[in-house]
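These notes concern the structure reproduced below.
The other protein chains are all here in position, but one chain of the complex has been omitted.
Entry: chain A
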Amino acid sequence: MDLVQLQRQFVDYRTSLYHEGFLDEQFTQLQELQDENNPDFVVEVVSLFFEDSERLLNELARALEQQSIDYKRIDAHVHQLKGSSSSIGAQRVQKVCIAFRNYCEEQNVEGCLNCLQQVRHEYSLVKTKLESLFQLEQQILTAGGSIPM
């Protein structure tokens, strides 16, 4: 595939992520913050997000397995996941967190378990998609091109 085709594929793919609600305006903000002094800023922040999320998802699974469920603790974890997902523009993850918190407040274990499954699913989707996006970026850069804004 030549450079122009690669760039077009990148733009189309990125646009689809917004249309499908995987990413929102906040992700655009991150891209605008990236500059020559910090050329890997977006990848670095997103990597931190992946790290944080995986830890939080494991903590949530553990907390929901307990005999006596600590809803305050679960709420704290979900709150943090909501905050970090919103910071990078992972909109679908953020939305599930909102529902998750409501079930926590109601102390509804079924609801919480469902939300955990949903949030895991949305997280792995957005992770795969962002990794593909970064891969496309890398291909463009390797081919000597620049990333279309």
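Rule of thumb we're sticking to: contacts are C-beta pairs under 8 Å (C-beta built on N, C-alpha and C of every residue); 3 or more make two chains touch, one makes a residue touch a chain; residues count from 1.
As a working rule, contacts and distances are computed from a predicted model.
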Query = With one chain of the assembly withheld, which option in "Nucleoporin NDC1", "ferroxidase", "Response regulatory domain-containing protein" or "AP-1 complex subunit gamma" matches that chain's UniProt protein name?
reply = "Response regulatory domain-containing protein"
Among A:S16, A:N38 or A:S132, the residue in touch with the chain that has been omitted = A:N38
Ask   = Of the listed residues A:L23, A:I88, A:C104 or A:V119, which contacts the missing chain in the full complex?
value = A:I88
Ask   = Any idea which of A:L30, A:L64, A:A99 or A:L125 touches the chain not displayed?
value = A:L30
Task = Using the touch rule from the top, list residues of chain A that touch the missing partner.
result = 25-26, 29-30, 32-33, 38, 41, 44-45, 48-49, 51-52, 76, 79-80, 82-84, 86-89
